[in-house]
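A single protein chain has been omitted from the complex, and every remaining protein chain is retained in its original position.
Just so it is clear, A, B and C label the chains in written order, and each chain counts residues from 1 on its own.
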């Protein structure tokens, strides 16, 4: 259902130690950010690209699709960097005059934007390496070894399980609404969305009731051990 | 009454037209902030999250089964954030769920669960990021919920009609979240000649102003949800 | 009314869910699709409803090729209705009446017409007296009938029923069978997916046997279910009535 999660279980690097993968990804990301050079960022991106597509055997077209997920933010966030104000025209490559101010694209802006683009792509590629090759259940073990509070671990483990249950319920309800033309126009869409949220909320509470019984039946003693 | 509704819908429609099509995944992405700012926002967010965690620890100490409820609520918020709010232009936006969550569960629970939700979003959806977790937590899980919570309860105390309280809380929670995001970006990338304020203007116009119609949508839907919840 | 031509469907992760599906329900009134859990029955239904788009092949609804724009889909939804296996996945209102009225309200129908339709449909599935009840007070079988009413109210000509009797007791099953037969008499076309062989044997006048995304057999249920090897290959079990006949023949 969540495609990144799916790949994290079926990729070819799944069997390697999650600890190694975790330190590799975080280490590479931090190293790049500290050195802050766009050639290094480029190299990191390429290394991860090869590891993900050749090592983990994630199809190239799928990986490119994944890279598009954060693209909208990247695109929107770049605009303010590229555009800037100034009192003189000299610093601008292209500008328009508004009263006594100039507004346009500066060389510095382009440089800044390019560096940011490289940094973001290199960092996101490290994250992708980690999340596409290491399933959540392995990551939890890594967190556990780093002495993250036990309560956090417990909640993460439970949440991970419940997310898929609720997500399935959620998708089914949306399909059922769609089949009854629930999203045919804006008015019905609003009605559908709000009833969907309410329905899901009630389901959450009902589920809690049922889970309490089965928890007790299984001899729960207060802790969700790992 | 019916006519009034149509006026509202018409207004909404026009607002939608001017909203850009790309309006989802507004968490600050991986690598967007320099290490300095990552750390800074992490440190700022930490005490709030810790407070939330201590509160929750008290609850689950008395009733360990409540852990399940918290995890269910966390999963619920995660799933809501994957919800697509429909709009006229055919584009979609994701609600923050900040207002609803804050009204239903209180801001301190939200700040702690919020971190977990953001972490899951980074790991399972590649929305946001690990390095920017602190910054995103501060905007989505701390400031947004607190503003929504106080807006709701402040207005309720002033005997304002419930619907308006809910609407303002949800819309404001959404809007403030993105205003904080814009501020965070402006701090990290000040304008070369106009400095922070210049940058704030630029980022606000992209990350906050375009969010106004979406905040209104979220407000309306939250009101509908709230009323349905009261009904049953 | 529904026809498919070499339909294939591949999921995002590469799983082949449907392979060369050729379905034609034109000359039959109640058609069954039998297969083990996970053989692709639901995926096929989702393709027929236009919720999923075939990776290859064509689907025809009333001799027109299926299109996937909003207007075309709106049309399809008014022609074909689908009832899910689990009624909880299809019922979202807490009041029976509201739930059945949901689809009609989306069509911007007049209040009085909605009421007329909802009441008639609820009468039809024998749920009229319970229309004011909250859904969570209903039994599983009653919920199932509410879900069917919600789809029927739309007035579709073709109905897809996904495992309509799963989890129901004898009485619940009988009620569903009666509803399906009544619908068929009214001229509706019905497509049922199930792994309940007895049900399919009793109801259908044509049957497709599905296995791992393929149709591995089709024909008159009376003949199909006699082919022990085919049924075994599909990981199914012969209907009891057929077993009975076979044993009698042995005597």
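One rule holds for everything that comes next: a contact is a pair of C-beta atoms (placed from the backbone, for glycine too) under 8 Å apart; a residue touches a chain by one contact, two chains touch by 3 or more.
Just so you know, these numbers come straight off a predicted model, no measurement behind them.
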| item | value |
| --- | --- |
| Chains in view touching the one left out | A, C |
| Residue in contact with the excluded chain [from A:158, A:179 or A:195] | A:158 |
| Residue of C:32, C:87, C:141 or C:164 in touch with the missing chain, whole complex considered | C:141 |
| Missing-partner contacts on chain C, residue numbers | 36-38, 139-141, 166-172, 195, 198, 235-237, 240, 243-244, 247-248, 251 |
| Positions on chain A where the hidden chain makes contact | 1, 5-6, 9, 135-137, 157-158, 160-161, 164-165, 207, 210-211, 213-221, 223-226 |
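Assume only the chains that are shown with their structure count from here on.
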| item | value |
| --- | --- |
| Centre-to-centre distance between chain C and chain B (centres being mean Cα positions), rounded to whole Å | 41 |
| Rounded Å distance between chain A and chain C, as computed from the means of their C-alpha atoms | 38 |
| CA centroid of chain A to CA centroid of chain B, Å | 16 |
| Multi-chain contact sites of chain A, meaning residues that touch two or more partners | 191, 195-196, 202 |
| Touching two or more other chains - residue numbers and ranges from chain B | 232 |
